[in-house]
Structures are given as C-alpha cells and as structure tokens.
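What you see is the complex with one protein chain gone and the rest in place.
Chain naming follows the written order as A and B, and within any one chain the residues start at number 1.
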Amino acid sequence: MDLWVLNLLNGISFGMVLFLLAAGLSLTLGVMGILNLAHGSLFMIGAFVGFFVFSGGGSFWVAALLAGAIAGLVGLVLEKAFLGRLHNLFDAQAMLLVGVVYILGNLGLWIFGPQNRLASPPLSLAFSVRIGNYTFPAYRLALILIGTIVFISLWWLLAKTRIGAIIRAGMDDREMTTGLGVNYGLISTAVFSLGAFTAGFAGAIALPMIGVAPSIAWDILLYSFIVVVVGGMGSMLGSLIGSLFIGLVDTFSRALFPDIATFTLYTVLVITLLVKPSGILGRKGILQDMERL
Amino acid sequence: MEALRVEGLSKDFGGVQAVQNISFSLEVGERIAIIGPNGAGKTTLFNMLNGQLSPTAGRMFLFGQEITAMATYRRAHLGQARSFQLISLFPGLTVFHNLLLALHGTKPSRLGMFRSTTDYGNIVAKAEDLLHSMGLWERRNDPMRTISYGEQRKVEIALSLASEPRMLLLDEPSTGLSAAESKEIVDMIRDLGLDITVLLVAHDMDLVFGVAERIMVLHYGQIIADGTPRKIQADSKVREIYIGIE
Partner (left out) sequence: MSRGPGRRAVIGYLVSSAPYITGALAFVLSPLLLPTYLQSMLTKVLIFSIFAMSLNLLWGYTGLIVFGHAAFFGVAAYTNGILITRYGIESFWLAAPIAILITVLVAAAFGFIALQASGTYFSFITLALGLLVYSAASKWRSMTGGHDGLIGIPLPDLGLPWFTTWNATYFYFFVFLAFAVCFFLLYRLASSPFGYALQGIREDEPRMRSLGYNTWLHKYIAFVIAGLFAGIAGVLYSHLMRAVFLNFVGMLTSFLAVFITVIGGSGVIFGPVVGSIIIIFLEYFSSLYAPERWPLILGIVFVIVMLFLREGVSPYLVRVWKKVIPIWKP
C-alpha cells in the first residue's frame, strides 16, 4: 500500500512540473498558433542555470527564479529576433524552432557535457512531513504547492483580468481580436516569454527529481506535447488535469511495467488523438485553427 | 425532372440556428437565386448542399439520390459543382494546371501516376478551349496568383464548369467585380445549356435579375418568399427586410 501512496505522490508532483511546462506551451499554441518545439530546450536552459547556481552555493529559490528569468530572456530573444521575422508562416516558424533546438542542445552538450546531473533538495526542504500514517518528502509536497499556486494565478489571470480576456478572445478568434485594436504582437511576445519563464523555472525546481542532461530537451518536450493534447489546448484546467493524468500514468507504469512504460504514454496520445482530438477540456476554436489542411 | 430536393434542412451551431427547417425543390434547367441579408444562412445552406457541413436535421436529394451524408467528392461525381465566394484557386500552380486539375477531377485519370498530366489529349484540348474562351491563352503558364482579380473570378467559375456538371452551385459569383465584369458573368451563366441547373447565392441584384427565373428569399435561416422575380419585388415581407435594414 505504501508503494501506491508513494507513487501517487511522485506522480502528482511530477504532474505539477509538467503543468508548469504545459501551461506555457498551451498558451503559446493557443495565442500564437505556434508549436513551440524549443520549449524543452528552455526547460533545459533553466535546469542548467539552476544547477550551477544552486550547486555553486546559491539559494535554491534564487536559482530557480534566475533560471526562469534567463529562460524567459532567451524566449524573448527567440520571439522578437527570429519568430517575429516569420510572421504568420507557421510551418516556417516550427521548422526554425527545430533548428534552434539543435543549436541549444549542442551548445548545452558543449558547455556542460553529456552526463546527467542531479541535485539534492534544498536544505529548506530536506525534511519529511507526516500525514496520517505516511511520511512524505517535503520537497515533493513543495512542488505540488508551487504547481497549485501557479495554476491558481494563471487561471485567475485568464478568467478574471482584462488581459486574460484578451488572451482568451485571441485564442478563439485571432483575426477578430487584432481587428479590435489589440496590440497582438505585444501580447504574443508576453505570452511566449511567460511560457519560457515557467519552463526555465520548472527546469530548475525539478532538478532534485529529474536532473539535467542535454537529452532532456526532447524527452520533456514530448511529455509536454502529450499533456497539451490530452488535456486540451488553451485551458489551464485542462492542462492541469492532463499533466496530473500523464504524471500518474508515467509514474505508475514505470513502477509496474518499466519495460513498456514509454509505450503506455504513446498509446494514451494516439488514443486521445483518435477518440477526442481536442483533448479533455480543449477549446473548439483552437481545434479548427489547427486543422489548416 | 427533379434536380435537387431539400426536406426540412436545419443547421444548429450550438445555440445559433443558422438554417431552420428549409424545404424546396428545383427542376432540371431552372435558374434560381437565393437572396437575403447577411447572416441569413445562405452560405451555411450552400455548405450543406456541397457536403462541407453536415446538417443537424433534414435530408437532401440530388437527381433523386439521397446525398444527406454523402462526401463532397462523391457529390461531384453525381454531377454537382460549386464555385466559392472567396476565390478558391490554386495560387502556386499555373492557370493551365489549375484547369487541368479541375478537368481530371471527375475522371478516372485523376489517380494516374505515370503518364504526364499533359498527356491526356482530350483533357488538354478542353483546357485549351476554356483558356481561349476566357481570353487567358496568353497567360496560361503564369502562376494563378499573378492574374487579375476579375480574371481569377472567371477561372473560379470555369473550374466549377470543368466537370460538366448537371447542378451548379454559384456562391456570390460576382463578388468584387465591376459592373462590366459582372455583366460578363451574367452572360456566361446565360450561355449555359438547359441541361444544367443553376442555383446561385448573390447580393448583386443586377446579377440576380439578369439570370434568375425564380428567387428564394432567406431570412434568419428560413425561406420567407419563393417565386418569380416580379412576385418577389412586390412582396411586402421582402421589402420590409431590405428596406428596413437599409
């Protein structure tokens, strides 16, 4: 029984990390119509920054925020200098991002080397909490807490603020929103950079759990994609549900049948795409947008 | 003989009833225009007739065969063709190849994978005829995106005539055209044989009165008037809608 509870906790905390990634990816996809293939690379950048600041003696939290900031900066540069030049050429943008992934990945390999680096949880969280009959590592609980806070913030931003309303309108009908005089370019840049920030931040705080190596970029990207598809694009709740679902599926399948664990994820993806392509809580407008063919 | 019959056709977009319980039938050779204010449901109706949208209720019959759930491409093989309000051509291909594409569409040759597309003599001949009749012979090797809007409009209609359809759906065929160019479209339609049934949606009253022998007026998804142009012009409900709005 203990094993189940442990995996439940691990699945949920992993899911929360995925949520941080998926939220950014989902918003970028919904608002800009771009598949940010470099999202995993931004996670990787955050993880590397976080690792070196933290293992160099810095505070875990400062490291995480710095990681997010630097990743956000890279995202900003990407959007303004590169994607901005390929306005509305979605396929070209996607392919450009593939090139960027290779550049960043190889740079990561060059600077940091191929080995995976783990960090131990920060001292502030290196204890266990007793709940009922079980003891949980505080670090994992902190991840869940952080994820929840981010979710509530993002949900509130989208649902209750004017900017959020603009973003949601843009996701449903981009042309109309620009026609209403909204500076869509500014919003796009902001959304993209925010997504990059959360990705970098997630990379840093996930260090004790996942570690970092250049190869993480593709792996975590795939997870994020699966979450976005399963959970539905543009919906924060959908991303949360999707992330938790995938986090649990992944953790449990690795515990129960490690050999075919990866297959389980792909199967979930393919089934979702065939049965309910818009995902659990996807917005219809985005679906039509994506079916350009 | 009946060309098209529609029974109780409805389209519900999650709360918005775009088309409500429409029924009508067209005889072979008739020239009918559907008019109505913006948002009346004309394009939705066309999209259902064409197969791009599935109705929420109702049935459709083309030359006696039920086409309610039939895929768009199959309706083309039954003899239906459609032109689009937003010019729907192949911008990256030459004018010539646009026509060839349309001409192969309902022929078994469309799946031919070895012979060059220009190798099919009778299809090439028809394409050349169409080019000459539209005055586009000189431009035949130019990319479609480089010819003028008015010429593109003509090609738009030519593409839908390529399959020698028996039922022609024309969606706002004179959009964006000058009066002179619209007159050319009117003549083009009037020259069509009586074995072709023409159903057109239009805002351009000159076009409508130049072509149609019967007019149906659509308002909020329902047919509120159906008759000869004279009758429609005199109809009080119709006057109310148009004059009320203007």
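Here is the rule we go by: a contact is a pair of C-beta atoms (placed from the backbone, for glycine too) under 8 Å apart; a residue touches a chain by one contact, two chains touch by 3 or more.
These figures come from a predicted structure and were not determined experimentally.
From the options A:Val5, A:Leu86 or A:Ala138, the residue with contact to the chain not on display is A:Leu86.
Of B:Gly8, B:Pro91 or B:Gly135, it is B:Pro91 that touches the chain left out of the display. Residues of chain B that touch the chain left out of the display are 50-52, 71-73, 76-77, 81-82, 84, 88-93, 97, 100-102, 104-106, 109-118, 120, 141, 159-160, 162-163.
The omitted chain makes contact with chain A at the following residues, 35, 82, 85-86, 89, 91-92, 94-96, 98-103, 105-107, 109-110, 218, 222, 225-226, 229, 259-260, 262-263, 266, 269-270, 273-274, 277, 290-293.
Heads up, the rule we're going with is that only the chains that are shown with their structure count from here on.
A separation of 47 Å divides the Cα centre of chain A from that of chain B.
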